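Quick one: the structure is below, questions incoming.
Of the protein chains in this complex, all but one are displayed in their positions.
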Amino acid sequence: MTDVALQVLGLNRSFGALRVTRDVDLTLERGARRALIGPNGAGKTTLVNLITGALKPSTGKVLLNGVDITATSQAERARRGLARTFQINQLFRGLTVLENVCMVIAERDGYANNLWRVVGSKRVILDEALDYLDALRLTGDALKLVRELPYGRQRLVEIALALAQRPRVLLLDEPAAGVPSSESHLILDVVDSLDPDIAILIIEHDMDVVFRFAREITVLVQGAVFTQGTPAEIMANEEVRAVYLGQRHGAGGGSHG
Amino acid sequence: MPKFAIIAVSILFDGLAYAMFLFITSVGLSVTMGLMGFVNLAHGAFAMAGGYIVVSLTRDLGIGFVPSLGIAAVTVGAASVVFERGLYRRLYKATDLEQVLLTIGLAFMAIATFTYFYGPIPKSVPLPTWLQGDINLGFRAFPSYRAFLIGLGIVLICVLWYAFERTNIGAKIRAAVDNRRMAESVGINVDRLFTLTFAVGSGLAALGGGLAIQLFGLSPSFAVLYLVLFLIVVAVGGLGSLKGTLLAALVLGVFDTAGKYLLADAGGFFIYAVTVVVLLIKPQGFYGRE
Partner (left out) sequence: MSDTALSKSVEPVSTASADRKAMRERAADYLLRRHRLGWPELLPWAAAIAAFFLFPDRMTFGGQVLIMVLFALSLDLILGYAGIVTLGHAAFFGIGAYTVGLLIARLGWSEPISSVIAAGLVAGFFGFLFGVFLLRYRGLTLLMLTLATAIMVQETGNLRSDISGGYDGLPGLVISPLFGHFDYDLYGHVNYLYVLGVLAIVFYGVRRVVHSPFGQALTGIRENVRRMHAIGSPVHRRLVTVYTIAAGIAGIAGGLFTQTNAFVTLAVFDFDVSAKIMVMLILGGTGRLYGAFLGATVYMVLEDYFSKMSPTFWQLGIGLLLVLTVLFAPRGVLGLFEKAAGYFRKERR
């Protein structure tokens, strides 16, 4: 088993004449805790989309655990251990929280291929789903429809779905965006408590979160990697400050990255 | 003139006339679907209504064919605004399925209403003398009516092209088709724009319906029978694209005519086979947005 969980080599993506991702190289080792920051419109979410396969690159490669997955589908990448959360919740709003998480587990274990057994008859799935809900303090909401929950709690469900995939690489796109600060600490607690073997890349605007969580930071500007380094190095970097003109920590959040 | 050349010319001529009819009737549907994403299956009913207005004007009121076309277009265009404002507006955010069903329901109601007033038997229109008969070019006689149709089509294409590419409004429409939210944020009143395009599109459909009488005869089922064709032209050409609709109309019109000339029975097959092939390769149509 290689130590490099995710690697991106020379990734490029253009929309017509507009180049949104420029020669991006990125490496996530096993157990990485890396933050991806950058001003609005830098192409952060686009990069995540390229990594997960929601978007195909113009040129470049993506490797998962050393295997070239550039040509594989989004679903296949997910099955190989790549999970993500979306910047705007992508949930099954007409189903209960519990069913949302069970859906993920059923897909993961191949149970969803079963056309005959009744949903809910496999207790193991229920148990595991409730474990995730417990950890995110969603147990009380388990039988509520997702669309009836306040946005902040829905965001927690979004994270539960990613966790339920038991990923080896986890991409979190502004996980605390839109969550009232009273609840966002819970999200951060959960992220903190994640299996140290999982490689995590987190897109964030909130610098408090970034500095608390990240061991490495990649700064993306206009689709290209501007600089990378430890939090201390980035903090001290004058150019990074300049690029973030007017966007001091804590002021960002909830916008296109 | 060698036989195959005569056939080729005939196919081109008839195919072109058919294509003009398809273009005129479908262009409105393409632009409105591209602009608002609204699936309007009552579009065929607008065409049919236009046809019947022409029938009544020419036969009962003795108004000339060409002026009747104009009146029908304007009338249906104006009436469509009532539909748009009163009914369609409420369903812009609805699912595709709901829009499909609502507009099919309207089409059924229209067919039933016109059947009641006009009966199910196909109608024809009295044509002015200059549109009857043929233009004889020696090797083949070309029906004047179809020549007129082609001529009118070319004129309309030029007018529409000019309006689309050179005027302010055309630019706004193109912008809104491309990216509605951005257009709105720049201050374009997309709602009003849509009402205008819808009215013009419906008027053109009515015009097409009036022109179709001489080609296919007019009966109330026209609304649904030819709807399939219009949808195909729109899907193959790409939503919201003038160029696409024209290209699709030409390709489909000529292929269909060729099929019917050369393969008689199997002829009807072609237009659908072409549609499937195009959509499989380019699901957004020739010039549709990705």
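As written, the chain order gives the labels A and B, with residue 1 at the start of each chain.
Note that in this section contacts are C-beta pairs under 8 Å (C-beta built on N, C-alpha and C of every residue); 3 or more make two chains touch, one makes a residue touch a chain.
Since the model is a prediction, treat every value here as computed from it, not as a measurement.
Interface note: of B:M36, B:V55, B:I71 or B:L102, the residue touching the hidden chain in the full complex is B:L102. One of B:A17, B:V39 or B:I150 touches the chain omitted from the figure, and that residue is B:V39.
Only one residue from A:D3, A:D68 or A:D189 touches the chain missing from this view: A:D189.
Contact with the undisplayed chain is limited, among A:D134, A:E148, A:D208 or A:E233, to A:D134.
Of A:V104, A:I202 or A:I234, it is A:V104 that touches the chain left out of the display.
Along chain A, the points of touch with the absent chain fall at residues 52, 54, 73-79, 83-84, 86, 90-96, 98-99, 102-104, 106-108, 111-121, 123-124, 126-128, 130-132, 134-137, 139-140, 142-143, 161, 163-167, 186, 189-190, 193-196, 198.
Contact between chain B and the absent chain runs through residues 33, 39, 90-91, 94, 96-98, 100-102, 104-113, 115-116, 224, 228, 231-232, 234-236, 239, 265-266, 268-269, 272-273, 275-276, 279-280, 283-284.
Just so we're on the same page, only the chains that are shown with their structure count from here on.
Distance from the chain A centre to the chain B centre is 48 Å, each centre being the mean of its Cα atoms.
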